[in-house]
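For this depiction, one protein chain was excluded, whereas all remaining protein chains were kept in their positions.
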Amino acid sequence: MKNLTRTSKLLLSIFALIFTATCLTQNSAAQGSAKKKIGFSVYDMQYGFFQEMEKGTREAAQAAGYDYVLVDQKSSESTMVSATQDLINQGISALIISPFKPDALGPIVDAAKEKKIPVVIDDIGGGGTDYDVIVISDNEKGGILAAEYIDSVLKSRPNNSKKVASITCEPSAVYAARRNAGFEKRIKELGYQVVATLSGNSKQEEGYRVAKDILSAHPDVAAIFSCNDPMAVGAAQAIADSGKSGVKDVLVVGFNADEIALQAIKAGQMGATIQQVPREMGKMTVDLATKLMNGEKPQYSKADKREVYVPVNLITAKEAEALLKK
Amino acid sequence: MSIRQTDQPTIPDAPATGNTINQLDWDLLWERFGIAVVTVVIWLIAGLTTPGFANTDNLVSVLRQSAFVGVSAVGMTIAIIAGAFDLSVGSTQALCAWAAVSVAKLAGVFPAFAVAVTLGGIVGLCNGFLVSLVRIPAFIATLGTMFLVNGLTYIVTNGQTARFSGKPFVWWGNGQVMGLPVPSLVFLGCALVGVAILHRTSFGRFVYAIGSNREAANVAGVPIVKTTILIFVVVGLFTGLGAMLLGARLYSAGPGLEPGFELNVIATVVLGGTRLAGGRGSMLGTVAAAILFATLANLLNLNHVDAFVQRVVVGLVLLLALSVEGVRRRLAEYWTKQAARTSQASQPVREDQL
Partner (left out) sequence: MLLIVCGAFTILSRQFLTPGNLLNVCTSASVVAIVGLGMTLAIASGNFDLSVGSTAAFAGCVTMSLVQRIGVAPAILAGLATGASVGLINGLIVTELGVPAFIATLGMLTIVRGAALIYTGGRDIYLYGQTQYKILSSGFAPVLLALALAFVLWFVLQHTRFGRHILATGSNAASARRVGVRTSLVLLGVFSIVGATAALSGLVLSAQVLTGNGRLATGLELSAIAVVVLGGTPLTGGKASISGTVLGSVLVAVINNGLNLLNISIFYQNVTLGLLLLGAIALEALGHRRTKQLTTP
């Protein structure tokens, strides 16, 4: 099969020729265009939270007159790096990124810095890199809020077993894990016992299954805190299926303020959720990007870490109603 | 799936059997070079139609991205030629990448490389042992190892990601030599090594033998147990190397790194022309397929295709590429039937079903 190996060599050389030819004839400069381009690299568009964030970012960018480009990391750090690299190579003037794995931000920030592109991080974490600014909601604080809310409700209940359970997100979501960490720490301080910490892998149907197991193991559990809303709603369903109430019998608190959770709260199926404001955060990042592109320094909440805080809010039934109307 | 002969005795000048001979050649040609040609063509078309594709930065990025799946795919090609495959490469990659990053932090680049590759080899050894000595089918054995290694990685790392941005280390994932990305050069090197292993060593001959017909190979005296173990070790070694490159690229690595990686690797190998039935394969195809997948992802992003639609497109491309052979065969059957009806010479009807 000698001619076959020769043909492979031939093909390889054609390939190499094309590669060098294109390199020589094209330069790496971006297409000249009057409008500035903002690139947004998002964690995963499968989640309502990020859909909201993307909407806020897009609307703000378009309102400010920028060109807007989006890439989806699809919950993969490898895609995060390659897709964001695609953005950077397209000649964007500013990069907004909501990173799936902040630890892997290193190459991205370095590549952006090389091209003098300002980097604005939207939530999740900064990975200890040299970003320009990060807009961050306090996950730990959210967990603490949930703990305090649960305590305030359970205090007034006659047979408060003082037992709670905590459902965590998938193990690789280390920043979301802070919610549970904050929750468990605070609830223990308030005198409760955390009888179970189980992972629902961030999946709704697993939140259901895990909640059922928690109820089996500890029938007198008084409250369940879930790292995200899909799992919380799943847990609330499990409780309902066991003939109990997700508010009166086992208080369920979620995180995110996704639409399904708000509806569940309104319908009395679960107690509360911790709201992040992804849409506003998206808008904030665009404003910050504008400032940075104009060479101004943003106003930090915490200057040494270049953080801009976004408050998290407790959403109970009355707030849920109002939010849904919006 | 029937094994088709690559060396058909030349059918003597029967009239209008030009079809038959051509069919044979086309199949082989497509298998060996099809994807490479497709990749080149796509590059050409994309260069002309998609703005932003044909600039140095972008092409370098595409090549770079293809290397991480590619290095592991080199090992997997060898495995699939032998008729086995390894579902544990994803978990192995996570473990080795984490080890590489952690060790690089403590001891430098070369130890990191050594540790990553060795770990990969050890996992491969376990797989090989399970498959050849305990006699567990490769699919299940590596499925089990996948869960095991995954869990172990979480336990060992306590769920935390390791991070390290030392310049000499990350250069391996991010640097360039003469304009070409380092990982891609490593990838190319691995592919050449893979080809050498397959064609120049007795091990390579055994791999082909086992893949074509295991019973016959056994009877002919091929050391099946040793070869099988070695195959999985090879897969593990390449995976470990690729893992180090990935860790360098990302400046970090931790448990749960790239779920679904194993399916990507297998898809790359199969797309490249190596058939799951074993017995033959194309390393060039694997290289081209790896580049093709990276190119596809890149083009989808450059063309701002919606993320959900991207998933559909990627799956379609895979299916399309693999249907080519089937479609062509269908057409050929049809033409053959026509020719048989019109010409006098009777054509051998081949049993060329699945």
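Going in written order, the chains are labelled A and B, and every chain counts its residues from 1.
The rule is simple: a contact is a pair of C-beta atoms (placed from the backbone, for glycine too) under 8 Å apart; a residue touches a chain by one contact, two chains touch by 3 or more.
Predicted model only: the values in this text are computed from it and were never measured.
Among the residues A:Ser41, A:Ser82, A:Ser98 or A:Gln237, only A:Gln237 touches the chain that is left out of the figure. Interface note: of B:Val37, B:Ala114, B:Leu152 or B:Val193, the residue touching the hidden chain in the full complex is B:Leu152. One of B:Val270, B:Val287 or B:Leu302 touches the chain omitted from the figure, and that residue is B:Val270. Only one residue in the set B:Thr49, B:Thr201, B:Ser323 or B:Gln338 touches the chain that does not appear here, and it is B:Ser323. Against the chain not displayed here, chain A makes contact via residues 45-48, 51, 168, 171, 195-199, 201, 203-205, 207-210, 212-219, 230, 233-234, 237-238, 241-242, 258-260, 263-264, 267, 269. Panel shows chain B; residues 1-2, 82-85, 130-132, 134-141, 143-152, 154-155, 159, 210-211, 214, 224, 228, 263, 266-267, 270, 275-278, 306, 308-316, 318-319, 322-323, 325-327, 329-330, 351, 353-354 of it touch the chain omitted from the view.
The definition used in the following text is that only the chains that are shown with their structure count from here on.
For chain B in complex with chain A, the residues that touch the partner chain are 28, 32-33, 36-37, 39-40, 43-44, 47, 51-52, 54-59, 61, 65, 68, 154, 159-161, 163, 165, 170, 173-174, 179, 246, 249-252, 254-259, 284, 294, 297-298, 301-302, 304, 307-308, 310. Taken in their complex, chain A has these residues touching chain B: 4, 7-8, 11-12, 14-15, 18-19, 22-23, 25-31, 45, 69-72, 74, 76-79, 81-83, 85-91, 101, 103-107, 110, 127-128, 170-172, 174, 177.
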